[in-house]
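Left out: one protein chain. Kept in place: all the others.
By written order: A and B. Residues from 1 in each chain.
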Amino acid sequence: MGLELVGSETIADASESPLSISGLTVSYGEKPAVFSVDVSFQPGQMTAIVGPNGAGKSTLLKAALGIIRPLSGRVTSYGRPLDEMRARIAYVPQRASVDWDFPARVLDVVMMGLYRELGLLGRMRGQHRARAMACLARVGMEGFANRQIGQLSGGQQQRVFLARALAQGADLYLLDEPFAGVDAATEKAIINVLKDLNAQGRTVIAVHHDLATVPEYFDRLFLINTTAIAEGPMAEVFTPANLQVAYGGRLALAQLGSAAAG
Amino acid sequence: MGQDFVMLSLPPLVIGICAAVACALPGNFLLLRRQALIGDAISHVVLPGIVVGFLVTGVVATWPMMLGAAAAALLAVVLIETIRRLGRIEPGAAMGVVFTAMFAGGVLLLEQSAASGVHLDVQHALYGNLESLIWLDGWGWGALMDAEALRGLPPELPRIGGVMLGVIALTAVMWRALVISTFDEGFARTLGLPTGAIGLGLVAVAAVAAVAAFDAVGSIIVIAMFICPPAAARLMTNRMGWQVAWSVVFACLSAVLGYVLAGYGPLWLGYQNALSAAGMIATVSGAILGLAALFGPCRHRGGAPVENGAI
Partner (left out) sequence: MLWEALSLQLGYNATLVTLGAMMLGVAAGSTGTFLYLSKRALVSDAISHATLPGVVLAFMAMVALGGDGRFLPGLMLGSAVSAGAGLLAVTWMAARTRLAEDAAIGAVLSVFFGFGVVLLTVVQVMSAGRQAGLETFLLGATAGMLWGEAVVIALGGALVLGLVVLLRRPMALVAFDPGYAAGQGMRLRTVELAMMGLALAITVVGLKIVGLVLIVALLIIPPVAARFWSERVGVVVAIAGFFGGIAGYAGAAISATAPALPTGPIIVLMAFALFLLSLLLAPGRGVLAATLRHLRFQRRVHLRQGLLALAGGQPVYEPLTLRLMRRAGLVRADGVATETGRAMAARARLDERRWQMLRSDPAFEAAAARYDGLTPLEEVLTADQIAALDRGLGPEGIV
């Protein structure tokens, strides 16, 4: 396992897309969940992946990261095969994807983010612990370091996952539904952290389902419903016509109304 | 007293402890991965393995049988995984199909070979024969320093001892990767960890431990040690490291108490013959689990969730 240092000095090649997907098709059984998607995410931007339930948002992310196997497609990161760029990518899975009854403390989970740095046998030193604590502080969870993870609320679990990703010190952050089922305070804390990351020049891509907050939280939008519908700056893509294609019918109009009102 | 102990009781005690620890360590991870019953499946297919090992080589010797058992265990694991994926069957049922069918094949082959006049001991495979693993050259504690006497140790001892040390070393080296991929497999994969290989490696280590242990102590203890000490340990603590430590303590405790109760219990009650040590060790581990389930500090799920006010 590599001991390569992961740090901010790697934010170079600003022109290269941190995540570029071409011809990606994934299917569960006989129906494609994601069909022939081509998309290149822009570096240094905050992009939301948006679409209705079952549109393949999470599937796209998981297939891009090699967590599930696609039927076809190529994925590159910063112009290289994704496998070579793992050190620069941090992934925040859906909260419900793990068993929170696992015997671990909050700090143990955050330390998992240091794995690429520590490797299998690297000594855990004071500075590592301090870094993990600092990441917890950034999500407002420093007081919970020794808490058993099963005792956390949904919002707190989500923050712990975000802190683990922060500990990875990556350039590209991929988040799967980070705002699903969390309280308002957590939502605010998370978006602030993401905006900070973005201000430091890091790329943030998040699966999101709340149309009302999309324009406020993100710079760019990727609309998907099985196929790619549109990708671009928020103002250009967040249009009734596009949302109609993605959502079909009344749902989009209703959601759009609430977005306009808010 | 010292001489009797070293000659008759020390080797079985040490062998029992080694077997218990070698099984309990991977058992911790299998438990958390909801694969606790893989130990059950593996120990059932040991029987067909040794029968085939015997039929192929034609001799009743340890190594061919152990190799046969190990091959059967690996075959079972591969078959379970294949059937589960190909047939989209839930893992428990896939295990049930594979290990019962292989066990049935083993019994059938056994009867066939018995019909041709060879006797293989099924009960040995099930209950082991811990009590008979004595050290005739163990003339006293000093024999532990005596190279000549050490050569007379029952061969099961270095075998299971070596396997235990191997399991301990692997657990220590792979610790971080095991913990991360057990807790969050998707995240582990984004770190570049080969989660499939780690999962398979874990089961393979469990299989090796099971085969080495069954040879000395029989397959009942194997199943019990895969599950009971880790399960009891899970109810004692909420931290992975401590859980593994507790499971080792419980495994050793089961081995020692079980052996002593089986060997000396009947004497205390005025009977001559000893009871099955393997069965007693499993029973004691169950009693420990029962106590942990009733009184363990972390026996309940979760705990009171702290709500979002406290940020």
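As a convention for this text, a residue touches a chain if its C-beta (ideal position, glycine included) is under 8 Å from a C-beta of that chain, and two chains touch if they have at least 3 such contacts.
Keep in mind it's a predicted model, so treat the numbers as computed, not measured.
Asker: For the chain left off this view, which of B:M7, B:A101 or B:L170 is in contact with it?
Answerer: From the options B:M7, B:A101 or B:L170, the contact with the absent chain belongs to B:A101.
Asker: Would you mind spotting which of B:L37, B:I168 or B:A204 touches the chain that isn't drawn?
Answerer: Counting the whole complex, the residue in contact with the absent chain is B:L37.
Asker: With the missing chain put back, which residues of chain A would touch it? List them for me.
Answerer: Chain A touches the missing chain through residues 22-23, 25, 27, 30-32, 35-36, 71-74, 101, 225-227, 241, 244-245, 248-250.
Asker: Contact with the hidden chain only, please: which chain B residues?
Answerer: Chain B touches the missing chain through residues 31, 34-37, 39-40, 44, 83, 86-90, 92-97, 100-101, 103-105, 107-108, 111-112, 114-115, 122-123, 126-127, 220-221, 223-224, 226-228, 231, 234-235, 262, 266, 271-276, 278-283, 285-286, 289, 293, 296, 298-302.
Assume only the chains that are shown with their structure count from here on.
Asker: Could you please specify the touching residues of chain A with respect to chain B in the complex?
Answerer: Chain A residues touching chain B: 62, 65-67, 83, 86, 89-91, 93, 97-105, 108-109, 112, 115-116, 118, 120-121, 140-141, 143-144, 147-148, 150-153, 155-156, 164, 183, 185-186, 189.
Asker: Where on chain B does chain A make contact in their complex?
Answerer: 32, 173-177, 179-180, 182-184, 186-187, 189-193, 234, 237-240, 242-243, 301-308, 310-311
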